[in-house]
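Working notes, beginning with the structure itself.
Now for chain A:
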Amino acid sequence: GSASPDSSSSPAVSANPSDNTAPAEKMKVALILPGKKDDVSFNQAMYEGMNEYFNNHQDEVELKVVENMYETSEIEPTLIEYAEEGYDVIIGHGYQFTEPLVKVAKQYPDTYFLLGCGVDSTTNSAIYDVKLEAGGYLMGVIAALTTKTGKVGVIGGGEGAEITRGHEGFKAGAKSIIADIEIQEVYTGDWNDTAGAYEAAVSMYDSGVDVIWHSGDGIGLGVVQAAVEKDKYVLGNVEDQKNLGASNVLSGLQYEWGMVLDKIFSDIKDGSFTTKTGEDKTYWINIANGGLSMTDLNDTKGYLTQEKIDQINTIFEQLKNDEIELPSVEAKQG
Partner candidate 1 sequence: MLSNIFSLSFLVSLLAGTIRLATPILIPALGQIYTQRAGILNLSVEGTMLMGAISGFTVACATGSLWLGLLTGIVVGMLFSLIMAWLSITVRANQVIAGIGLNILGAGFAAYLYRVIFGIRSLPAQIDSFQQINIPVLSDLPIIGQIFIQHNILVYLAFLLVPLTWFVIEKTTFGLKIKAVGEHPKAADSKGISVYRIRYSAVLIGGAYAGMGGAFMTIAYMNSFTESVIGGRGYISVAVVIFARFLPSRAMWGALLFGLASALQLRLQALGAAIPSQLLLMLPYLATIAALIFASKKAEFPSAYTLPYSRLER
Partner candidate 2 sequence: MENMAVKMQGITKAFNGVKANDHVDFYLEKGSIHGLLGENGAGKTTLMNILYGLYQQDEGTIMINGKIEDISSPVKAISLGIGMVHQHFMLARPLTVVENVMLGRKSRRGILLDTKQTAQELAAVSDKYKMGVDPYSKIWQLSVGEQQRVEILTAIYMGAQTLILDEPTAVLTPQETELFFDTLREMREDGKSIILITHKLEEIVEIVDEVTVLRDGKMIGTKKMDPSVTKGELTNMMVGRDVLFNFPEITKQPGEVKLSFRNICVRNDKGLPALKDFSLDIRESEVVGLAGVDGNGQKELCEVLTGLRKADSGEMTLGGEPVINKEPIFFINKKVSYIPEDRHTTGLALDWSLKRNLIFKSIGKAPYSRNGLMQSKCINAYWEKAKDEYQIKAICGDEKARSLSGGNQQKIILAREIDVEPEVLIADQPTRGLDVGAAEYVRNKIIEARNNSAAVLVVSADLEEILQISDRIAVIYDGELMGILPRGADTYEIGELMMGKREEVAVSGK
C-alpha cells in the first residue's frame, strides 16, 4: 500500500487531464530508464518500443529519454522535475519506481504516470508489465523438448519481480514435459555481470546441460557467447538474438512493448485511462495478447522432431488462449 503523506497542492491546471493536450500541442513524454538504452534487454526493449511509437506519432509526441537512473534516491526528484517541466506522460521503467511514482502521481494529478513492472497505481498512473511466467513456461517447454541430456539451465541477473516469475514459469514448463528433468539455475547477482553469466553458462554446459534460457539484461550476451563457444543451444530473451549466435540461438522470447504503448496512449487520449481501476490498471504484454512472442525456431542441430515442433506450437496456442495454469511466485518459497 502507498503511504505517502497526503498532498493537496498541485499546479493549477484544468481539472480534466485530457483537456491538457490540445491537438496543436505535442504531448511531452519522458521515459526514465534505470539502465542503459543499449542494454540489449529490459531497458532497450522499452527504449525501442517507445521510439517506435514516437516515430509513428511524430507530429503528436515529443520524447525525452533519460537512462542509467539507477540510484533509487534520485527517482523522486527526477519524476518531480519532469512533472514541473510540463511533461504530460512520465514513464518509470522498473519496479523500484513504484513508491516515488505513486507519491508524485498524487502530487501532480494532471500528469500521467506509467510504471514498468511495479505494483500499485493511482487514478492518473498505471502499470505495464510482462507476463514472463508465460514466456518462461514456453521456454521451459522448448528446452525440455530439445535437450538430449535431460539437463537444462536458466540464468538470471538480479532476482525479483518478473524475472523470478519467468524462472518459475521456465521450471514449470520444463517439468510439464519431463517430470524429473534436471534444472540448473543461477543468478549472477548483477544485471550487467556478463562475465559471471558467461562463466555460469560454461559451467552448466560443462556439466551436461545442453539448452539454457537466460532471462535477459546484459547478462544474456555472456550466455550466448558461452553457447557459441561450447556449441550448445541457448534461448534468448527480450530481443531476437540470432545475430549473436546464428547456429546456437535456438529460439527466444521477444517483447513487443509497442502494442501496450499504443493501447495506453489511446486510453489516455480517449480519457478511459483515468477511469480504469484495479486489475485493469495493469497493461500486460503477454503471449495471449501477442506482446510476448517466440522467435522462429532455429534448430540447426536437428534435435527437434516434427512431432516436438508441433507440441511446442500447441502449447504456444494454449498459452495464447490462457489455457495453462501458470505457477504463482509463492511456489518458489516452497
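Quick note on selection: all candidates are chains of the complex that A comes from, given by their letters.
Keep in mind that, in the parts below, contacts are C-beta pairs under 8 Å (C-beta built on N, C-alpha and C of every residue); 3 or more make two chains touch, one makes a residue touch a chain; residues count from 1.
What you see is a predicted model, and the numbers here were worked out from it, not measured in a lab.
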Pick from 1 or 2, the complex member that touches chain A: 1
Can you check the complex and tell me which residues of chain A touch candidate 1? 36-38, 40, 44, 47-48, 153, 159, 182, 184-187, 189-190, 192-196, 198-200, 202-204, 206-208, 218, 221-222, 225, 229, 239, 241, 243-244
